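Working notes, beginning with the structure itself.
As you look at this complex, bear in mind that one protein chain is not there, while each of the others sits in place.
Chain IDs A and B follow the sequence of writing; residue 1 opens each chain.
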Amino acid sequence: MFLSRIVLRDLDSIDSPASMASSKKVVTRDEWERKLRDVKIRKEDMNRLVMNFLVTEGFVDAADKFRIESGTQPEIDLATITDRMEVKKAVQSGNVQEAIEKINDLNPTILDTNPQLYFHLQQQKLIELIRAGKISEALEFAQEELAPRGEENQTFLEEIEKTVALLVFEDVKNCPYGELLDVSQRLKTASEVNAAILTSQSHEKDPKLPSLLKMLLWTQNQLDEKVAYPRIDDFATAELKDPSI
Amino acid sequence: MPATASGGARPEEAAAAPSASASAASCMGTRPEELTARLAASGPSPVAGCGGSGAGVGAGGEAAEHERVLVLREIKNQIIGNRTKKLLYLRLGAVPAVVAALAEPGSSPAALVQAAAAAGSFSCGVDDGARAVLAAGAVGHLTRLLAHPDEKVVDASARALRMIYQSKLAPKFDVNNGKNMDFVLSLLNSENENVTELAATIISHSCENSSEQLSLCSAGVPQKLVSLFGGSMNLRDACLDSVTAVIRNNREVASRFASTDHGKGFRSVVGLLHDRSPRTRLLACLCLIALGHASPCHFQDKQIKTKLIMVLLELMEEPDHVGDEAPLALTTLIKDSLELQKQALTTNAVEKLSNHLLANSLETKRAVTILLALSELCSKLEESRSQLMSAEVSTLILEALKHDWADIRVAACSCLKNISRSPKVLSGGRLSCDTVIGPLVQLLYDSSTSVQVAALGAICNIAVNLTPRKSVLLHSGVVSQLVHLSKSMDPTLRLKSVWALRNIMFLLSPKDKDFIVKELTLSTLSSLICDSEHFVQEQTLALVHNLVDGYVESANYVIGEDGMVIDAIARQLNNASALGVCIQGMFVLANIAAGNEMNKEAVMNVLLPHRPDRIKPSFVVNFLQSKDKQLRVATLWCLLNLIYPKCEASSGRVIRLQTAGVIQQVKSMINDPCLDCKLRVRMLLEHCVDNADDCFM
């Protein structure tokens, strides 16, 4: 170290960039549409997207029809979709035991290797018993089937408590956790089942279409910072809105 | 593969409920006891000596077979996913009957499918189940059924065998046996993906030792597995996993894999780093990591290494199992590698890992693996440490010390240990404050030993007080707990607590040193010097030499009090102890010998004890002849201090050393290969001359 000398230095004049008012580039709708027209998309790609969506979601008849009409080959054997859809339908109608048996017929390893799914199915079974008012059966089931799940795996305890709590209330629909009785719960379980079966069949459980839309949304958000351009805000209509300046 | 014919258990043995065989009328019961009984009673072959399946149901084959299928299916549906039911059926003795169905030549495909599924399920996740299934001879039957004409039976058998081979109780499959190898190869060539997946599972299972791996390699199995990468996602993943198992820790196999076909296999795996499926990408990473560890020379490409790091950091964001494992894989990748840790830094690994930790709950397996990855990143690089310390996440790490989960506490301690593994960080003093030390000291009382050990690790480092401030540590009550732990039965706890005390002792003030010695007591000190573990001995001696340095009077602790401590030291030095023990012992003596005449004499008595028999030469000469330069240097310093110029009795000591042949030994070291030793030798010989009397006889 050393004693410092006071050295006078010229303060460098820092060039300050000309203050940037929001100088975003603006693209008019005409320009935009013109540019869009120049972009080439292949029909086959679109067809495959549609087919992928139908097949992953399980719309067998639609997929078959589409196959015939467009000539697009489904990436999954449509026969397997039928099996999967039957399982999904069973869950959606509240026939959980039927669903379980069908899954096991399809592939007995699925529920053995998906403890969370198995638990949710059993939970759904209990919910259906409560919904049907079969309280004593429900109690027995909770004790015989749900409680052991909690013993086997502590992470399920909270869900079990919520579900069993339904047994306590007179007016189940309006109690806390009443949403478990919603149809949406069935759909949630059904969707989980669908995904597990797809995975076991080596297929991706998510269709591509939502990813594309997400990409569009993200890209637009990124672009918003730099350019004013015609946005698509309604995916259903894909309408181009005039850019706001 | 030879099938062990088990001959199905006879029904009357299988039936646990004695009344079952009689109650044909209640044959439709679905309680486990009832089902087990029904199973025992069913089957196409007439049962000898059984109480009969009762009236009503004809003993006709088809109906009985149908009954059996129903029962098997029902049992199967009850046990799949349900551990409790599996255990129940096990207790009821249902497994032999299930496997019997597989054995029977007359069993219908439907029954076989159900029985196989049930057998597979019993083996899944339940050790006793796997045991029972194996004991009943299922493997043999299922293997035989792989050749069954009905595809559904093949599928079911393959799946069941897969479950069995994935269990930790799976039977040994010796691929060194030619027939077994042929069997596996035939499975690999199957058109049925369930069967090839089974092959991959068996291969993963059979890679227990290097000769097995070599056999598989020589049979071209890795290449075959790579060719299956084009199959379905699940098959590809299974094959990737198998390739990893075959090359793991086997340099020969790994390098062959990397170079065969101009590295085609290697490139295929690298290509999978970009695969759409996150699980595949993870498995590809694990494969490359295994390759890199087994055969580093084939893994030089910097780009691939950087890519690996980036892929793993991305995978951390994936849900479930993949996201949990990715940080763990990253830790394995960068462990002990300065180069890879540097590369990880360039990809902003610390920041990315920290951000994820901050954005999510600590109460997850992922948080544990991320903390461990952060810890490993800080193991060698100063830049990583300062990044981690300055981030918000450092507060989180301190919170994690108090978390409910032991694993989180351990991981947090590991982070702190690696952050403080640097004299620069320790000099900055940021870790020597109460917010860090308080919780760490608390963890010394933790109920989990692994937490205690981890906390000790961090404390060991932080204990090195390189700041001018008074040590917060000493006032935290840590010393008494460390002393307590130094008497633990657990050698690791003993070692690390003594180690921490040694580091605390470094450059400590005399007053504080007294305090520690008083807490520790000299008798504990002596017994630690003679501890059963030589690492503990070594740290204790280092503690003592730190004690004496800069605090001359403390030598009294060592040589006073009946000389308990110095006797212990002398014992160790004379007993051909471990190298590190001898080195530290000599430094203790060197430090004491730097004191007054009394101290020097005490050291002389250790080096050259007045022995009635002079047969055994002093250990000093042996130490001076050691191949280890540290030991030679330490011994030379001790001698130097003994004959330090301008001390009264130095010349007398020179003579005694001369007589014992020590000076002669020193003279012979004048061209010692180690510079440090050479310089000390020169100094010593100069002092000898200075001490006048003839040293050179």
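The rule is simple: a contact is a pair of C-beta atoms (placed from the backbone, for glycine too) under 8 Å apart; a residue touches a chain by one contact, two chains touch by 3 or more.
Heads up, the rule we're going with is that contacts and distances are computed from a predicted model.
Engineer: Would you kindly match the missing chain to its UniProt protein name, picking from "NEDD8-conjugating enzyme UBC12", "AP-1 complex subunit gamma", "DNA repair protein rad9" or "Glucose-induced degradation protein 4 homolog"?
Structural biologist: So, among "NEDD8-conjugating enzyme UBC12", "AP-1 complex subunit gamma", "DNA repair protein rad9" or "Glucose-induced degradation protein 4 homolog", the name matching the hidden chain's UniProt entry is "Glucose-induced degradation protein 4 homolog".
Engineer: List the displayed chains that the omitted chain touches in the full complex.
Structural biologist: By the stated touch criterion, the chain not on view contacts A, B.
Engineer: Pick out which of B:Gly129, B:Pro439 or B:Gly580 touches the chain that's been left out of the picture.
Structural biologist: B:Gly580
Engineer: Determine which one of B:Ser471, B:Ser526, B:Asn641 or B:Asn691 touches the chain that has been left out.
Structural biologist: Of all options in B:Ser471, B:Ser526, B:Asn641 or B:Asn691, contact with the hidden chain holds for B:Asn641.
Engineer: To test your reading of the contact rule: which positions on chain A touch the chain that is missing from view?
Structural biologist: Residues in contact with the chain left out: 1-5, 7.
Engineer: In the whole complex, what residues of chain B lie against the chain that is missing from view?
Structural biologist: 379-382, 417, 420-424, 426-428, 457, 460-461, 464, 466, 468, 495-496, 499, 502-503, 506-507, 534-535, 538-539, 542, 545-546, 548-550, 552, 578-581, 583-584, 587, 590-591, 593-596, 600, 627-631, 633, 637, 640-642, 644, 646-647, 675-676, 679-680, 682-683
Criterion: only the chains that are shown with their structure count from here on.
Engineer: So the centre of each chain is just the mean of its C-alpha atoms; given that, what is the distance between chain A and chain B in Å?
Structural biologist: 38
Engineer: Using the touch rule from the top, collect the residues of chain B that touch chain A in their complex.
Structural biologist: These residues of chain B touch chain A: 73, 76-77, 80-84, 117, 120-121, 124-125, 156, 159, 162-163, 232-235, 276-277.
Engineer: How about chain A: which of its residues touch chain B in the complex?
Structural biologist: Its residues touching chain B are 100-101, 104, 107-109, 111-115, 118, 145, 148, 151-152, 200-204.
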